[in-house]
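Shown here: the complex without one of its protein chains, the others still in place.
Chain naming follows the written order as A, B, C and D, and within any one chain the residues start at number 1.
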Amino acid sequence: MADLTIRNVGKRYGAVRVIDGLNLDIHDGEFLVLVGPSGCGKSTLLRMIAGLEEISDGTIFIDDKIVNDLPASKRDLSMVFQSYALYPHMSVRKNLAFGLQNLKMSRKEVTRRVDEAARALQIEPLMDRKPRQLSGGQKQRVAIGRAIVREPKLFLFDEPLSNLDAELRVQMRVELAALYTRLKSTMIYVTHDQVEAMTLATRIVVLRGGKIEQVGTPEELYNRPANLFVAGFIGSPKINMLPATIQTGPDGQRQLKCVDFAPFTPGVLPDAGAEATICVRPEAVRLGAGQVQTTGTVRLVEYLGSETLVYLDLPSGQSLLFHGSGRDSHKQGDSVIVGLDLADMHVFDADGQRVAPAAAQAA
Amino acid sequence: MADLTIRNVGKRYGAVRVIDGLNLDIHDGEFLVLVGPSGCGKSTLLRMIAGLEEISDGTIFIDDKIVNDLPASKRDLSMVFQSYALYPHMSVRKNLAFGLQNLKMSRKEVTRRVDEAARALQIEPLMDRKPRQLSGGQKQRVAIGRAIVREPKLFLFDEPLSNLDAELRVQMRVELAALYTRLKSTMIYVTHDQVEAMTLATRIVVLRGGKIEQVGTPEELYNRPANLFVAGFIGSPKINMLPATIQTGPDGQRQLKCVDFAPFTPGVLPDAGAEATICVRPEAVRLGAGQVQTTGTVRLVEYLGSETLVYLDLPSGQSLLFHGSGRDSHKQGDSVIVGLDLADMHVFDADGQRVAPAAAQAA
Amino acid sequence: QDRSIRHFWWGNPTRDERTFQVIDLFKAAHPQIDVSGEAIGWGDYWTKMATQTAGGNMADVVQMDHGFINEYVSRGALLPLDEYVGNGLQLDHYDDGANAVGTINGGLYGVSIGSTSQAIPYNTRVFEEAGVEFDPLNWTTEDFAAACARITEHTGGAVTGSEDLSLYIENFEVWVRQAGREMYSEDGKIALTVEDVRSYWDFWGELREAGVIEGPDATVRLDKGMSELGIVRGTSAMTFRYANQVGAVQSLMADPVGAAMVPHRAGMEYGHFVLPSMFLSMTRDAGDKEAVIAYINHWITSPEAIVTLGLDRGIPPSEMGREALAPHMSEVDSRVVAYFSGIQDKIGPTPTRKPKGAGEVRDNFMRTGTEVVLGNMPASEAAERFVEDAGYILERAQ
Amino acid sequence: MGRALLPPPFFANFRCPLMRRFFSRNLPGYMFLLPWLLGFFLLALGPILASLYLGFTRYDMVSAPRWVGLDNYQYMFERDRRFWKALEVTFTYVALAVPLRLAMALAVAMLLDKGLRSIGLYRAIFYLPSILGASIAIAILWRAMFGIDGVVNQALALFGIQGIGWITTPSTSIYTMVVLAMWQFGSPMLIFLAGLRSIPRDLYEASEIDGTSPVRQFFRITLPLLAPVVFFNLVLQMIEAFKTFSSAFIISNGTGAPADSLLFYTVYLFNEAFRFFRMGYASALAWVLLVIIAVITVIAFATSKYWVHYENERD
Partner (left out) sequence: MKARRKKRARNARLLKHVFLIALSFIMLYPLLWLFASSLKPESEIFASLALWPSDIQWSNYTEGWYGLPVSFTRFYWNSTIVTVLSVIGNLISCSFAAYAFARLQFNGKTLLFSLMMMTMMIPYHVVLIPQYVLFLNLGWVDTYLPLVVPRFLAADGFFIFLMMQFFRQIPRELDEAASIDGCSPFKIYWAVILPLSLPAMATAAIFSMIWVWEDFLAPLIYLNDIDSYTVPLALRLFLDQEGQSNYGQMFAMSVLSLVPVLIFFIAFQKLIIRGIATSGMK
C-alpha cells in the first residue's frame, strides 16, 4: 500500500552535505535494505522519509502524494530508532501499546497484538519493567515491538538487531520475514549485517557519502557489483583486489596484466595502457589449479569455527585471502598453488567502474 | 598488570537475581571475551568490575586487592559503554582528551594520543563536532576512542563494534588487536559477533542467566562445548541437534539410536535407556557418504554470497542444516545423500552435559 | 571624635534631607560627637525598630509616635529623661502641656518635636465653586452634612462632599470627647460607650445613604496612603488628617487645600486636643547618654535647627520655635500655623494615655466598622460588638 | 604502567574498618553538602529552634520571653476567630491560585517552547509582571484596576455588566489576589521552559511516529516527562502560596482588609508579631503553619512515587 518515490532529495547541516540529490523508487511491498559505511546518511534518509528531518532539497512522495510537509504522525509508518527512544516513564507493555491506543483500537485488540509481539520478541517476562531496567538487547527488542504492533503500511528499521546475540538475531530475522510476508507492507531496513541484508532484502541500496552507489537484488550486488566500492563493501570477508594494467597482447587482443599472473582476457576491456583493478572473492580463490594460477605462501591462518581464512603472500609480495571451510588444514608457511577462474573475476577501470565481465554468472 | 579475580559475585535488583555466585579468574594480559544471550548479565558484570554497580554478594579483587568499595575513578580502567555515554557538551576532541587531562598528562602527549586514536578510528574529520552531530557508528567510534587513549591496565568493552559496518568492523578489530599487542593490558570484551569473539579472544566466557556455562579458548568452545547450551550458542549458523536414545547394541556395547540413522557408537556413553542429543555443526554435514548416512530432500537453499545454507528434510521429517560454500548448486526439491562422521558429533546427556566424545579433535 | 550616637527616624526625602542637615549642624557644634543618621519609611520603621529592640541594638535616639510610645515605655525600652531636664535638656521654653503625652506614669519618655491636632483638610476650590460658606474653626455636624450635600449636588456626584470617615478612629476619638468622655480610662480600660460608637456610625451611615460621601469601595481600604485619599484623587472634597499632614496632602494636589476643625455636635464640646506629632526618645540601649541629651537639646533649642526642620514634623511646641520659623514658611505652612493658632482656645485637656493594645483596638474598630459600611451589620449591633471585643483585646494585651 | 596514584585519603589509615567504610562511602556527599550543613547548623537551625521555643512563651520582643506552656496553642484553636479566618483565606487562595497559576505558566511555556521567532522578547514580556513583584506600584495599580471605576469594570461595561469594587468587596477580594497570582506566572513559566527544553527530542519523534495527537502527546509524553519539574513547581508554589505575604500585605495596606477577607495567614502573623508585640503567639502561629505545609508536602512526596518518573533513579 505504500509506494515511495524520492526525487533529488538532499539534506544539509549547515555546510555539510549529508544526502545529495538522491533518487530512489521503492515499490509497494518491497523489502529494501539500506547499507553503507558508517556515517553515509542511512539514518538521515530514514528520518527524512519518516518526516522527522526537514528535507533541504527535493521531494518525497508516498503513493504519489508529496509528503515533504506532512508531519510524521500523519504518515502511517513506524520506525525503530537506532537509539531506541523508548518512553522512559512507561512500562514495556505501555511502550508497546501506546501507538495502538493512539489509533483508538479496542482494548482487546491492543492486548492481543501486544501479547503477540511480546511472545515473538521473547520479552514476555519483562512486560512490567521500565526501560531503564532492561539490558541493551532487551531495549532493542522493545523498540522493535513498538514498531511492529502498529502494522502500518511502511516500516522503517534502523539497525534493529545490532545488539542481539546471534541466535536471537536469527530468530528475530525469521519473525520479521514472517511479518513481512503476512502484512505485505513496504519495509526499509538499515543494517550492517550482510547476512541480514542478503536474506531479508528484495533489493539492496548501497549508499556512500549521501549518494547511491548501486541498487539491486542481493545476487546482483554480490555477483555484479557496479563499481569497486560496492565490490569491496559487499561480501565478508572482503573481496581481494589486485591492481592490473591493460595491455595489448601478441594477438592484438587487449589483455590484463597483473603482476603475479600471466596476462589474460576476462572479457571486453577498455583502451590499452589504462590501469584497472581485478577483484576476486576469497571463496572464489582455489588452492589448486585454476584458469590462471601462481604460487603462494601461507602467511596466517584464521580459524573461525565453521570457516577458515587463509592469508596468502603471492610472489610479488601482494596479499590474497582465501576463504575455506572449517575443515581446511593449511598451516603457516605452507607453499600452495593459487588458482583463479576468469568467470570469478570482476574488473574495474581506473575510475572504479565495472568493465568486465559485462555479465557475470552466479559464482 | 591487572589480574582480576571474581569470587562468588552476585547481583540482585530487588528480587531479580541478575548475576549469581559467579567465579572467574582473569589473568593479566588476557583478552577475555564475554558472550551470552541478550539479558544474561554481561553488561552488569562489566559494570560491577568497573565499580559502577554495587556488588550485592561476593568479592572482586584487582591484583589481589579487594576493590568492592573502590570508586571507579580509582580503578585505572577504561570502558566503552553499550550506550556510548559521550559527553554531549564536549566536542569529539574534548571527549577523547577529557580522561587524559584528568591524568595531568602533558598537553603534547594528550594531543599525540588523541590524534593517533582519531586516525585509527577514522574520525579525524569529526573532531570538532559535538556528539549530537554524529551518526550512530561515529558515536560508537568516539566511545571506543575515549576508552583507548587512556591506555589503562584494564579495558572493558561492551559491544563496541555493534553499530559499525562490516569493513570498518574488521579494521577496528585489527586496531584493537594491535592495541592489545602493544599495551599487553587486560581486556574484557562483550560481543554478540562470533567472528569478533573467535578472532580476538584468548579465552571466551559463555554466560547464561547470570551463571557461567563454560570458559575456554575459542577452539575449545567450538570443538568441545561443555553442554548443549554452549554447543547451540557458539557457531553460526547454529549447530544441528538431533534427539537420540542410548541403547545396548547386539554386541553388548552401548549405542546411540537416532531415528534417521543406523545405530552407532561415537565414544563412551552413559547408561542405556537414557535420552541424549547429538549435535553436528552444519559445516560438518556432508552431502555425500559419511560414517553414518541417510537420504534427505532439499527444502530451502539460502544463498548468502560467500556461503550457502541448505535446509534438508530427513526421512523422519527432522530438519538438518548444511553449510556449504557459495559455489554450492543444490536446488529446492533435490534428493541428496547426507553423511556424518563420528568425529564431528557432540553427544550430550539428558541434562545437556557433554558425554562424548571425551576429547574431540579439531573438525 | 571618640563619641558617637545613632539616630533613627522614619521619614521621606525632604525630611531626611533636613534631618541630615540638622545632624551636620549638631556635629559642627559638637565636633567630638559623631551622629549616624538612619532613616526609613513609616511602614518599615516599626518592623526594624521591633527587631532592633529585641536584639538589644536600638539606636540611641529614636523618633516615636504617640500611638506607639506607650508600647515601648511600658516594656522598658525607653529611658526617662527627667533627670536631665534642666540639666542638659532645656524645656522651659515649651508650651504648657506640650510634653503631656510623652509623660507616662510620671516620667518624661519623649520630647515633643512638633505639635499637632486633628483637622479636616478640604479642597478650597471645590468649596468655593459649590458656594459653600462656613467657618472652618467652628462648624457643626449639620453644617458638615449640608456642605457635603451641596458639593455633591453641585458637581453632579463627580466629587462627593467628604470621604466616609466611619473607619477613622482618630476622628471618632474627637466625637467621643465631644460627649465629654475619653476613649480609655486611666487604668487602661474602655471608657467610651456603645452609644458613642452607634451614633458615630449612624451619623456617617446617613450621609452614606444620602450619597453625599464616598461609597464603600473607597472607604473600606484601611490605612490608606496619602495617594489614595479621595481628596487627592479628586473624588471627594474632605478627609481627616492631623494638621501637620495638610502640607503633605497639598503636595499631591493641584487645588489649594484648607484646614478645618472636626465639626462638633451641636451643643457639645469641640473634642480637639493637642498632641505631639513626633517625639524624640532615648532608648534603653543608649550608650553615651550625655551625647544623646546634647543632641536632643540641640534639636529643640537651636533656632537654626528649628528653621532647618521647618514644619515637616509638626508645629514647634514653643513660642521661640514658632517665631524662629515664621519668616521661613510657605503658603500652606502659614495656613496650617494659622489654623493651629486659631484652634488654641477650643482645645480640651490631654486625653488619657493609650493603653497597650490600643493599636489592636484601632484595627478592630476599622474591621467592625467595615461591616457597617458594607451594610452587613446594623450600627447598633456592630457598636456592641466593638465595645465587647475591645474589652477582650485590652485584657489580653496587658 | 607507571601512573601517578592519587594520595591516599586521610581516612585510609583509620584503624577501624567501619569508620573507614563510613568515610569512604559518605565523605564526598558530606563535602558537597558542607556549605549547606554549615549554613543550616550555624545559621538556620538556631533561629528555627528559637522560634519553636518562643511558641511556648509570651514574648513582646522587649522583655524576656515568659514560658506559658500550651497557652498560645490553646488560645489559637479555642478562642482566636481571626486565626480560623486566616486559615480559611489562605486555604482558599492556595487551592485556587496554585493550580491556576501553574496551568497558566505551563500553557504559556508550551506556547513559547515551540520555535517561534522573537521568543526571547515574549519571555521577557511575560516575565515582567513577576519582576515587578509585590511592589508598591503593583499594589496601587491593582487597587486602581479592580476598583469600582477601574479598567476591569470598564471592560465589563462593554459587555453590559455592572461591575463592583472587586478588591473592596469582601466576597471577591480574594479572587483579585488569585488573578494577581495568575498574572505573575513568570517564575514557574521559566522553570517549565527549562524543563521542557530538557526533554529528549527523540521521545517526541518516537511519539510522532506513533501517530500521537498533540493533545495526547501533551498528556502522555510531555507532562509525564516534565513531572519532576511539575512536581517541583507544585510543591514550591504551594509552600510559597501558604506563605504569601507581600502582595496581600501591600494590597490590603497591611491590615487584611476589607473585613479580614485578605487576612492571609502570614499577614495575620506579621501583625501579631510586629504590630501587637506578640512574637510568642506569632511563633506558635508559624509552627502551626509549618506543620500544615509539612503535612501537605509529605503527602505530595508520597504520591509523587506514582506520577513522577526520574529516569536515573536506582531502585
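In this section, a contact is a pair of C-beta atoms (placed from the backbone, for glycine too) under 8 Å apart; a residue touches a chain by one contact, two chains touch by 3 or more.
These numbers were taken from a predicted model, which means no experiment stands behind them.
Student: Among D:51, D:92 or D:172, which one is in touch with the chain left out?
Tutor: Once the missing chain is taken into account, the touching residue is D:51.
Student: Which of these touches the unseen chain: C:20, C:134 or C:392?
Tutor: Of all options in C:20, C:134 or C:392, contact with the hidden chain holds for C:20.
Student: Any idea which of D:106, D:164, D:177 or D:193 touches the chain not displayed?
Tutor: Residue touching the absent chain, from the options given: D:193.
Student: Tell me which residue among D:56, D:93, D:126 or D:276 touches the hidden chain in the full complex.
Tutor: Considering all chains, including the one not shown, the answer is D:126.
Student: By the contact definition given up top, give the residues of chain D that touch the hidden chain.
Tutor: Residues 22, 25-26, 28-40, 42-44, 46-48, 50-51, 54, 61, 108, 111, 116, 120, 122-133, 135-138, 140-141, 144-145, 150-151, 183, 187, 190-191, 193-195, 197-202, 228-229, 231-232, 235-236, 239, 242-243, 245, 265-266, 269-270, 273-274, 279, 282-283, 285-287, 289-290, 293-294, 297, 310-313 of chain D touch the chain absent from view.
Student: Go through chain A and note every residue touching the omitted chain.
Tutor: Residues of chain A in touch with the missing chain: 66, 68-69, 82-84, 136.
Student: Residues on chain C that touch the omitted chain in the whole complex?
Tutor: 6, 8, 10-17, 20, 36-44, 47-48, 50-52, 54-57, 59, 223, 225-228, 232-234, 245, 247-248, 251-254, 312
By our rule, only the chains that are shown with their structure count from here on.
Student: Please list all residues of chain C that touch 2 or more other chains.
Tutor: none
Student: Can you tell me which residues of chain A touch two or more of the remaining chains?
Tutor: 83, 133 - these are the residues of chain A that touch more than one other chain.
Student: List the residues on chain A that touch chain D in their complex, please.
Tutor: That would be residues 50-52, 71-74, 76-79, 81, 83, 85-90, 98-99, 102-103, 130, 132-133, 146, 150 of chain A.
Student: In their complex, what parts of chain D are in touch with chain A?
Tutor: 200, 202-203, 205-213, 216, 220-221, 224-225, 227, 309, 311-312, 315
Student: Using the touch rule from the top, collect the residues of chain B that touch chain D in their complex.
Tutor: Result: residues 1, 13-14, 69, 74, 76, 103-104, 151-153 of chain B touch chain D.
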